[in-house]
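With one protein chain removed, the remaining protein chains of the complex are shown where they sit.
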Amino acid sequence: MSTSTTEPTKPQERGTDAVVEMRGVTIRFPGVLALDRVDFTLRPGEVHALMGENGAGKSTLIKALTGVYSVDSGTIAVSGTERVFSSTADAQAAGISTVYQEINLCPNLSVGENVMLGHEPRGLRGIDWRTTHRTAAEHLRSLGLELDTQTILSSHSIAVQQLVAISRAMVLDARVLILDEPTSSLDRDEVEQLFTVIRGLRDRGVAILFVSHFLDQIYEISDRITVLRNGTLVGEYAIDDLPRGELVTKMIGRELDELEAISVSAERAIDRTVAPVIKAEGVGRKGVLEPADLDVFPGEIVGIAGLLGSGRTELVRLLCGADRPDTGTLSVHGKVTRLSTPRHALERRIAFSSENRRAEGIVADLTVAENIMLGIQARRGWLRKVRKQEQDAVVAEYIKALGVRPADPNRKVGDLSGGNQQKVLLGRWLATAPELLILDEPTRGIDVGAKADIQRKVAELAEQGLAVIFISSELEEVLRLAQRVAVMRDRRQIGVLESSAVDVDGVIDYMATVGEGSVA
Amino acid sequence: MSTTTTTPTAGRRIVPPRLSEYARTFVARHASVMPMLAALVILVLILIGAQIHFGDFVNPRTLSSLLLDNAYLLILAVGMTFVIVTGGIDLSVGSVMAFTGIAAAQMLDHGVSSAIVIPAMILGGAVIGLMIGVLVQYFDVQPFIASLAGLFLARGLAYVVSLKSIRVENEHVIWLQSTRWWFGEWYLTPTGVLALLTVVVGALVMKYTRFGRTVYAVGGGEQSARLMGLAVARTKVLVYVISGVCGGLAGLVLTAYSGAGYPRNGIGTELDVIAAVVIGGTLLTGGVGYVVGSLIGVLVYGTIHTVISYMGAEQSWMRIIIGLMLLMFIVVQRVIVVRAERRR
Partner (left out) sequence: MSRLIKHHLFWPGFALVALVVLNTVARPRFIEISVQHGALYGAPIDILRNSAPMMLVALGMTLVIATRGIDLSVGAVMAVSGAVALTIIDGSDSPGSVGTVLIAILVGVGVSLILGVWNGFLVSVLKIQPIIATLVLMMAGRGVALLITDGFITTVTSDPLKYVASGHLLGLPFAFFIWVAAVAVVSLVERRTALGVLTEAVGINPEASRLAGVRATGIILGTYVVSGGLAGMAGVIYSSNIMAADANAAGELIELYAILAVVLGGTSLAGGKFSIAGTVIGVLIIQTLESTILFLGVSSAQSPVFFAAVVVLVVLIQAPAVHRAARQFVQRRSANVPDITPGTEVAR
């Protein structure tokens, strides 16, 4: 692959009626240059995708634009006037509104109030509730949403809440609307509805900054793409000038050789005559996951492909005691069992690494050593503490084997980078000597080097006989590692594919079309 | 999971809206008032039970004195509702009430005019509230600890003013208590009117001002409220000031009620207030609660108190019963929360 065939469009060549102009914006955090002299232009009536891997500086850029972070150097101009935002309220007053992935509304208040909060029409007797709800309903209707505005926000789906957040932005008369991963927990129809709303707003002249991890959606909705990498600007491109492959290359920045080397894994033959390590038959939970079947044999890596919210996390949580299934049976090594807590699962040598590293993985204030030992220690119980020499040996072994940096067992885990935290977690689970390892998005948000380390380790462990369930949003990664891929959509398992028989496009096709509209 | 073709939504469309439909709409709109309604039901049940048991319980005289006896508690509960709805807590209210009460008695004893003393009480409460609010908002101190400092400060200051009780003979203060406005068999005292006014003003502020709505927004999600551009900092400081003002006002009412200032007044009152507010349907986690609910909570509390006096039972039962009611309410609230989480 050549490094660059597309020349970025130069700012001067375009019309200069930009609504947002960021020039040479630099933001420094202790020890990190989060944004390094980045230029960014947003014009009215366009949908502009901001792309980059985790840590590229997307969210920093957004936060600079919305007044959450202050800029160390560089300028931000809105409609040609230079501005310094000291708070979100400042940015909103200048017409810049943001809708975040985790919706920032008040779940305890009514839909109407959430739309209007802080801008309620007032009469002599204070807030005029009738007008408030009527105005809110009008705003919602203009986005094609018919809702009882007096209902409590939390009684609605995430998708509706997202649209409520967008209507709120419209009440603020936003000229710039920032959508930060708005689609990650929406199903297909909901995404369609959202896109209809976005197109409507674009046609009204609103400038939309769109962040998403889903390439399909980017290519469906965007007019223009800006790519960031490691806090620097890679370039700005018209959508038609930038094919997908090139976009990915620009985001990742280097060739995938290092990762490609692992691909041998997928072709390895698996002995399926023995009892599977785990076998799930019709395992499901009402309102969470429709009954699904899955089995994993010793030495096998089974990937799960599906979008975020497709039920992939929900499925594995039912397999490891994190949540309890209410239908179906689970067998471990051919024996039917119930796994009602993660502890039970660990006793049956099933370890689960959550996708939510910060909230459900690391214990930030404890040291690397304590975090690695946590799983073993929990299984032994509090009375039988692992002896110091034994502990030091185990910790040293995993720090070395996984390449945790800095290799200091007494460092607080919270101070490590995401990739190294992930390695510590992997160490914790491996230390419990599992027979089945469930990894939910183990490579998300970490740098390429750490990603390669983790993939290599997983492939190596499987070769030694460990059964692995591997979830990732990156299909290439799944196909490279796994012998079989279970495909999920809309909280339902739609099939299991042999990965040697399909490629990425094949899986996407399968995900998108198979079983459409009918219950399998 | 195989052959069913009719989806439930298709079926629902045929059936005309029924009572259950209206109930569902009501719940979707007003789920948060359910605990308050439950408190109301309990209040009515207690009153009916007492009426049957004693023969003559529900009469104008008992009910009128219910308001009179619990006026100070009601005023404190209104302030506490603001604080708890933001997700905070104010432990200082009982001590603030004692401090302003004893300080007022001392000043009146020295011949200071009540026109100066009464505003000074309110101001004193407000200042302590302001201190707590500033600690909470600007120094990231947990409300529990910040208001604990307020509790210690006010209680200590009360003892600094006087270690003994001081009689109050000021005619204006006595008037607040001794005046009875009769409406047939019913009566109201100025202290009762003050308490009811506090409830009305509190309820209107919560419902009809942007400040009041911001109180709810902060309780629903402080980070969200901030990102929505609301005045979070100002609101959080102000709720403690309001609670402090209510503490000062309650000090006035209690001084009038007992005819004296006493530095040991209101020890443990903060717990009674919190209990009454929670029984009235306010969630201690914040975001949900009504001033009117706290009125109901105080009435439940006061009625149980009266019932126990009628029965001639040990007042120690009071604490046990209130403790049990508190338990019942928090378990019910917990169940509601769990069910709501499961539905998602």
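Letters A and B name the chains as they come in the text, with residue numbers starting at 1 for each one.
One rule holds in what follows: a residue touches a chain if its C-beta (ideal position, glycine included) is under 8 Å from a C-beta of that chain, and two chains touch if they have at least 3 such contacts.
What you see is a predicted model; the values in this text were computed from it and never measured.
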item: Chains still shown that are in contact with the chain withheld from the display; value: A, B
item: Among A:Glu102, A:Glu138, A:Glu360 or A:Asp509, the residue in touch with the chain that has been omitted; value: A:Glu360
item: Of A:Arg244, A:Lys335 or A:Arg380, the one touching the omitted chain in the full complex; value: A:Arg380
item: Residue of B:Ala28, B:Val127 or B:Leu148 in touch with the missing chain, whole complex considered; value: B:Leu148
item: Touching residues on subunit B - with respect to the absent chain; value: 89, 135, 138-142, 144-146, 148-153, 155-157, 159-160, 163, 263, 267, 271, 274-275, 278, 284-285, 314, 316-320, 322-324, 326-327, 330-331, 334
item: Chain not shown, touching residues in subunit A; value: 30, 322, 341-343, 345-347, 352, 354, 359-367, 370, 374-375, 377-386, 410, 412, 428, 432
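Note that only the chains that are shown with their structure count from here on.
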item: Chain centre separation in whole Å, for subunit B relative to subunit A (CA means); value: 43
item: Contact set on subunit A toward subunit B in their complex; value: 87-89, 92-93, 98, 100, 103-110, 113, 117-118, 120, 122, 125-127, 148, 150-152, 154-155, 168, 172, 287, 290-291, 519
item: Complex contact set, residues of subunit B against subunit A; value: 1-2, 25, 28-29, 31-32, 204, 207-210, 213-214, 216-217, 219-221, 223-230, 287-288, 340, 343
